[in-house]
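Subset of chains shown; positions unchanged.
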Amino acid sequence: MTGKAQILVDPSPRVEEMIFTGPSRARLDAVAELVCYWEPGRMPDEDVERLLPKTDIIIGQTHLDRERIDRAERLKAVINVKANWEPFIDYEYLQAKGIYVLTVAPCMGPAVAEWCLGAAIDIGRGITKADGLFRAGKEAYSLAGNRDAVSLFDAEVGLIGYGNLGRSLVPLLRPFRPTIRVYDPWLHERYLEAEGVIPSSLDHALNESQYLFLLAGVSTDNEGFLDADKLDRIKKDACVILGSRAEIVDFPALLERAEAQAFRLAVDVYPEEPVPPTDPIREAEHLVFSSHRAGGIPDSYKRIAEWMADDIEQILKGLPPLRLQRAEPTLAAKMRSR
Amino acid sequence: MTGKAQILVDPSPRVEEMIFTGPSRARLDAVAELVCYWEPGRMPDEDVERLLPKTDIIIGQTHLDRERIDRAERLKAVINVKANWEPFIDYEYLQAKGIYVLTVAPCMGPAVAEWCLGAAIDIGRGITKADGLFRAGKEAYSLAGNRDAVSLFDAEVGLIGYGNLGRSLVPLLRPFRPTIRVYDPWLHERYLEAEGVIPSSLDHALNESQYLFLLAGVSTDNEGFLDADKLDRIKKDACVILGSRAEIVDFPALLERAEAQAFRLAVDVYPEEPVPPTDPIREAEHLVFSSHRAGGIPDSYKRIAEWMADDIEQILKGLPPLRLQRAEPTLAAKMRSR
Amino acid sequence: MTGKAQILVDPSPRVEEMIFTGPSRARLDAVAELVCYWEPGRMPDEDVERLLPKTDIIIGQTHLDRERIDRAERLKAVINVKANWEPFIDYEYLQAKGIYVLTVAPCMGPAVAEWCLGAAIDIGRGITKADGLFRAGKEAYSLAGNRDAVSLFDAEVGLIGYGNLGRSLVPLLRPFRPTIRVYDPWLHERYLEAEGVIPSSLDHALNESQYLFLLAGVSTDNEGFLDADKLDRIKKDACVILGSRAEIVDFPALLERAEAQAFRLAVDVYPEEPVPPTDPIREAEHLVFSSHRAGGIPDSYKRIAEWMADDIEQILKGLPPLRLQRAEPTLAAKMRSR
């Protein structure tokens, strides 16, 4: 087995089915020796220490300080299989040594975008609501049942945040020929224009959008930036879809306004998950609930497995990775888990 | 007012707000004298007889036999504002005389397509279902809540029927990069290929599709063609969306299979509407109900009003209409109301 | 052979290879009896008279007055294989009798659009010119050779005429993300907006366009409408491509301005064809000549053959044609050959 590459697989809290869906495991076995740790928790230190010097690639959030990195002489890439950036991995030092730091974050984009679109049509057209009315024998037909139906066609759309989620969503919206405004303080307005969207201030996006997609990640800068005051700027009866992280918004204020029918709302994420069984929000009317289901569908995990295999094959051939996202040191620092 | 064109508006069962949403009425008033009949039912014969000789355009389903048509010497167009072709209008004779016979049918396409897409994502991703589970305190998070979630991305999609509805739906599906098979016995396979879809037999489309959109109109040929035997060919756990007319399918057999979870189902149309209050289908589980709400949203009626105004302006200038659909005599005969 | 359909093929001045390229002849033989007249000129009257009562479809410009049409009891379609509308065919009466009048005009659209795009890049980027300079040893490299190079990316583009040619060209231009203005007096501005182009007055289109595509057909109304005065409104150094018909423009004035380098020019059509051998325009500098080659490439004739076969198969099944264009009676009258 001399010369075969070695991959250390230490993905907790991801489990095997999240990492190796489909034929990807077999593809990796063909090019490398895999050493996997599937127990709950992380691979024991003694195993890590022993394996590091011969490891070419690490999949997971194994603790990696400078000393460990220096001893991992063959290390070519570290693949972060969670969305967060852990403080116990020295990303800057990895990058300084020319080691790829990759993340599977974009693999979730398509599924989240699909859910966001489905949720937007749901609350715009009243799909979940109509099902309830029909079952209650209270349905109305045709125009009588559609008095408040709004449509994405030619609509004013706002995206708060244009990272992986926003970039996955925009192509799904295009055939509706909407006007798309984007607020994202990390992106240059000329870059946004080149993407075919309209750079916008936060207030303008909130005021003007019939559909408002909340897709920003949480950084050290922006926690709760959608506070009560900002929420009051949302256009009356807009369709608001919270698809990224609950921490970006004053969550109680958001729900309060939805219940008061200031706007329509679909929510996938919560400040605390699981939501406590007796949490009164379960009774809230006039909104559609999901349970952190926008991204983590089987197809997303299959995409992770495939893209990892693709990029590992590239890297072991001495070629740059193409599919996973490279860490952006500046931003990774801001995006770190608390 | 000499020389100003005259438009006879006799749209029953459409009502004023369905025909003249937005500024369209003002646009028509600028180019013609409108004589409208908004009472329930059709314009009285004596009014029609009196007005016909000076009428340039008829909006509605006014009875038009050969004799009347011959007397309407200035008549340039008849605009059918319902989806059906009425037997008491002699379409062939109108066309023989070079009078445009136009229908607003395509104006409903975008809204129906949007609903179909929303319904497909709903049953594929479990949006309505998840809302119910959350409210019942039975939700599961992330992958645990997504065991049976399927996605339109790269999916096998089947369209049964490729008329106005199918043609409106396909562009909305494209960004998901699906394989799209179409069964439509009225369309040449080379035409379908040029549209970028795969011509398919009915059985093949039923067998292969993870998402199956039932979008055929009802003709004299095809009533109930999706019978129990055909329904049994649908792929296990497919997402089936009934968006056109209930008459094309053995409706009780369809619901029975959905309840038995042979496939997932969203339904917008019923053999009898309104559905009787005590109809047991209201209790059926494992499907999403709508109430003939796919097409008739305010935006659709606004589109009707605008497209009519656009085409009337064209016709009164001596130019051909561009927006509404022209009757296809061969097919109109097959599509006639019973 | 009882019951087999009969097709009368009388296509002069089109010749066999223009009509039956590829396997289309075999496809038609499978569904019909073909009676073809390939000699120069039209099928003799006595043959026509004898064949008419059993003819289902006519391909060509056979003389068809009312009397003949009345005797052609089985006639279902007449397919015009030239771009012009001949006065000796009574199109209105054919249509009054529910007989399809079809034209192959749209089959030429793709090839013309491709040529127009190639010609636009040629004169914008100096492709033909650079080849001449290189051969003369006078070439300059990189920016020094590109001082006057202009690009379609983000350019201001004008289309004069938006029929088959314009509609084929616009999709080819889209990836350059240009602003596209269209002047077409037969089309409603709201129709043009829905096509994603900007309706424009003629003067505005002439003034503003860096690339100007002259694509209008000739009608009884518009001969020479691009007169010297209009040509003087063209933006300095614009790239002008004449791709439809020379009759729409004051041709000598057009060439004079190109030679004076008021704008750049590519020309495919001429007032008289072939251009006389000693015509001084052959010496004209600063423009690119073609010789009525934009549309009539082998692929276009193959498309004609295929689309005819497709539509004939449809019609013989009792279904409407889908590929060829139907005559528009109002416009056909205006477009008739002189």
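Labels A, B and C are assigned to the chains in the order they are written; within every chain, residues are numbered from 1.
Convention: contacts are C-beta pairs under 8 Å (C-beta built on N, C-alpha and C of every residue); 3 or more make two chains touch, one makes a residue touch a chain.
Just so you know, these numbers come straight off a predicted model, no measurement behind them.
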Since all chains are copies of one sequence and 3 are in place, the complete assembly in this file amounts to a copy number of 4
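Operating definition for what follows: only the chains that are shown with their structure count from here on.
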Work through the pairs of chains, note which ones touch, and then classify the graph as line, ring, star, complete or other. line
Specify the chain pair with the maximum number of C-beta contact pairs. A-B
Any idea how many Å lie between the Cα centroids of subunit A and subunit C? 50
Could you grab the centroid distance between subunit B and subunit C? Build each centroid from C-alpha atoms only and quote it in angstrom. 35
Can you pull out the residues of subunit B that are in contact with at least two other chains? none
Give the list of subunit B residues in touch with subunit C in this complex. 92, 95-98, 186-188, 190-191, 194, 306, 310-311, 313-314, 318-320, 322-323, 328-331
List of subunit A residues in touch with subunit B within their complex: 17-18, 110-111, 114-115, 117-119, 121-122, 125-128, 130-131, 133-135, 137, 139-143, 145-147, 149-153, 171-172, 174-176, 273-275, 277, 282-283, 288-293, 296-299, 301
